[in-house]
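Please read through the structure below; I'll follow up with questions.
Only one protein chain is missing from this complex, and each of the others stays in its spot.
Showing chain A:
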Amino acid sequence: MIKLYDYELSGNCYKLRLLMSFLGVEYESKLIDFYPGNQHKSEGFRQINPLGQLPVVDDDGLVLRDAQAILVYLASKYDASGKWYPRDNPALLGQISQWLAFADGITATASAARLHDALFYTQIDVDAARAGANTLFRILDEHLYFAEEAGQDWICPGDHPTIADIACFPYIMLSEEGGVSRMDYPAIRRWCDRFKRIPGFTVMSGVFPAGPAVSGSIVSAA
């Protein structure tokens, strides 16, 4: 069975819990005490990931680090529908990779601000982190506004969400814990509602479920 080195409050670990829940893949959580235990920097864990970062998965001996890399791997291996990571569609793969990199930017900003406010990472320049998050959110909000104009619900074109949506969702949804309001990003807020209505969606601390859409669809059309 897949082993996930996991921490409840980590948005990056949450990305993998989300994908495995959407796919119905069973896994075992190996809990790492990130705070206050600092166990991800322990000697034992650094032998698994020399970067000392979560998450890591161990799938039958294949050990992988980095949430985005693991999303690519799990979707490629376990999504029989091929919709979360469509390997036969170069244009879409390019776009997905572009937004996976963007999600790393969200981690470096919105997640950093949250680490500062919620988990006592006092060395982080929180003003710079918040400003960086707002810059990225402005870009994503405009992108999603024009996606809606084109009749699209998700970050990448198509009628199904991709791992790009999963990679961006957690630290956007948790941004208020780092003092970054989403009030100025109505298109992002609507996308969050749609994302929460994907069958198999699970929550984590600080992430609330959405109510059902009209007539049971996940699309938000008025």
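Keep this in mind: a contact is a pair of C-beta atoms (placed from the backbone, for glycine too) under 8 Å apart; a residue touches a chain by one contact, two chains touch by 3 or more; residues count from 1.
Note that contacts and distances are computed from a predicted model.
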{"item": "Candidate names \"Rieske 2Fe-2S domain-containing protein\", \"GntR family transcriptional regulator\", \"TIGR02587 family membrane protein\" or \"Peptidoglycan glycosyltransferase MrdB\"; UniProt protein name, chain not shown", "value": "\"Rieske 2Fe-2S domain-containing protein\""}
{"item": "Candidates A:Lys3, A:Lys83, A:His160 or A:Arg190 - the one touching the absent chain", "value": "A:Arg190"}
{"item": "Of A:Gly37, A:Gly82 or A:Pro212, the one touching the omitted chain in the full complex", "value": "A:Pro212"}
{"item": "Touch criterion as defined above, residue of A:Tyr35, A:Tyr73, A:Tyr121 or A:Tyr145 at the omitted chain", "value": "A:Tyr145"}
{"item": "Contact footprint on chain A, counting only the chain that is left out", "value": "138, 142, 145-146, 149-150, 182-184, 186, 189-190, 193, 208, 210-214, 220-222"}
